[in-house]
Each structure stands twice: as structure tokens, then as C-alpha cells.
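Following: one structure in C-alpha cells, then a few remarks.
Only one protein chain is missing; all other protein chains are in place.
First chain written, first letter: the chains are A and B, and each begins at residue 1.
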Amino acid sequence: MTLIREDGAVEDRFTRADTIDAALAVDGPVLIPLAIADEFAKARPGAEFGVSLPGSTPIEDVKPQLGKIALVAIEFPAFADGRGFSLAKKIAREGFSGTLRASGPLIADEFADALACGFTEVELPETMANRQPVQQWLAAKDTMTEHYQSGYGRGPSILQKRLAARKGA
Amino acid sequence: MAKDHRAGSKVRGEKLPAILMASHLLEGDTVFKTDAGWTRDPSAAKIAHDAETAAAMEAEGKAAAAANLVIDPYLVPVDLTDGGLPVAKHFRDVMRQKGPSIHPDMGKQAEFPPLR
């Protein structure tokens, strides 16, 4: 697995565990399926953990966990499945301040969109990272410098910039 | 995901003899497998008369797709003309061997002699 952030590849602090037993056996931050989040939190109060869930998950199912977890990993079954983008947006809207991870066979061309929808990082299977190394991701991210949509990405949208320019003039 | 291109046509009955057709990645036009590589000339296509040859050609087609040379290679069942040239059994593949019916001045029919 390769983990890519806006400024390059980073180490993954989280260890994935699919069952509660496996999760409890891990030292340090663990990444577990949403279904066992309650159980884990009860067994390890205060422990740092994240949950993984598919892009099709309703926001109501995630919401109760958001205050307790450090990471949400949204699983993308395929790069062309855009549900994860909308789920990220909904999670960010709930005020979640932890790490939002897009996990799956995404392509570099989606990096900017993922960041604009609120993702912090992308976790790639190794086969993908071999074909599209980190440099491609960083380059792809910067190909478009402007966006029209207000409420996405960091800087102001084109519409907002026009307004500001007119007010300034 | 949108599937904008259907590789292969529905042909009932005999699958042999056959030729191997694909689209050229960089140019987009139709190409046919030969012994040496690929040709744009429908009359120069290599004809598989037996299943082994057909399978070998199909494998070479897949390899060429993997090497980013062609797209959507597929075997096309053909009938042979009196002159021994391959004419596709399905009207859709015939269209690819010739070019648009509404523009006789465009496509293969404009560049190569007819399959007779």
C-alpha cells in the first residue's frame, strides 16, 4: 500500500484489522470496519483508531462514531465509483476534523477532486502505485489551478474571485 | 461505467475461418493482424483456418493491446470470396472492412481495392 498526501507519500500509522480479536492484538492506531467500532471502543476506551467503510454507507451510520475516531477510510471499489466523494463531503459537513482517507484503485487524475471534496490522503494498492507513481499524483493535482464551484477546495472559487475583483475595482 | 465500444459482433454458427480485427490506438482506424504485425488493408489480413491459429492470433492481439498498440482486438468470422479474400459474416464487421455506406469516398473502400 502507498499512502499519498497533498505534499507527497507518507507512512501509514494505522494497522488494518478486520476482526475484533485482531484489532485488540494490535499495538498502536488500528483501522477497523465500521461494524466493530462500538465493540472496540468499549474494549479499549480512549485508544486511537479509525474506521473503514464503503462509499455507499449512509451518513447516519457513521455520524455517531465521528467524535471518537481519528480516521475515516472510505473504500472505493473502483476508480469510477464516485459515491465516496459525496460521502466525504457529508462527513466533512458534520465537522469531522480527523483524517479522511480514500482507499482503493483511484487514479492520479482524481487526486485534485478527492482533495477538493475533503479527503486528506489516498491509499493505493501497490499495483496502481507502480503504474502511477507519486510524482504523477503530485503533478496531476496541480494541472487545474482554478475551480468554479464555491464550497470546494481551499481557495475561493472563480465566481468568488470575480466578485472580489469587482469589489476591489 | 459507460461502454461506448462493443468489441465483437454477435455471429451465430461457424466461427472459422476468421481474421483478427482491432483499432489502432494512436490513429483510431481499423487494423488487421498479419503474420508480421498489422495491416490497414482488409485484403492482407491473415486468415485462421483452424482453432489453434485463431487462438494464437487472439493471444497476439491481446499482447498488442497490452503493449498500447491496438484497442479491442477480436476474432471476426469470415466467408472467403472466390479470390480467397476474407469477408466478414456479420454486417457490422463488413462495415468496418469497407467504411461508411453513405460515404463511398471514405474509409477502407476509398483506399484499398474491394474484397473480391
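Methods note: a residue touches a chain if its C-beta (ideal position, glycine included) is under 8 Å from a C-beta of that chain, and two chains touch if they have at least 3 such contacts.
Heads up, the rule we're going with is that contacts and distances are computed from a predicted model.
Taking the options "Acetoin:2,6-dichlorophenolindophenol oxidoreductase subunit alpha", "Nitrite/sulfite reductase", "Acyl-CoA dehydrogenase FadE17" or "Hydrogenase-4 component E" in turn, only "Nitrite/sulfite reductase" matches the UniProt protein name of the chain that is not displayed.
Among A:P29, A:G98 or A:G153, the one in contact with the hidden chain is A:G153.
For chain A, the residues touching the absent chain in the complete assembly are 56, 79-83, 85-87, 89-90, 93, 107-110, 112-113, 116-117, 131-132, 136, 139-140, 143-153, 158-163, 166.
Touching residues on chain B toward the chain that is not drawn are 1-6, 10-12, 23, 25-30, 65, 68, 71-72, 90-92, 95-96, 99-103, 106-108.
Following the convention adopted for this analysis, only the chains that are shown with their structure count from here on.
Computed centre separation for the pair chain A/chain B is 45 angstrom, with centres defined by C-alpha atoms.
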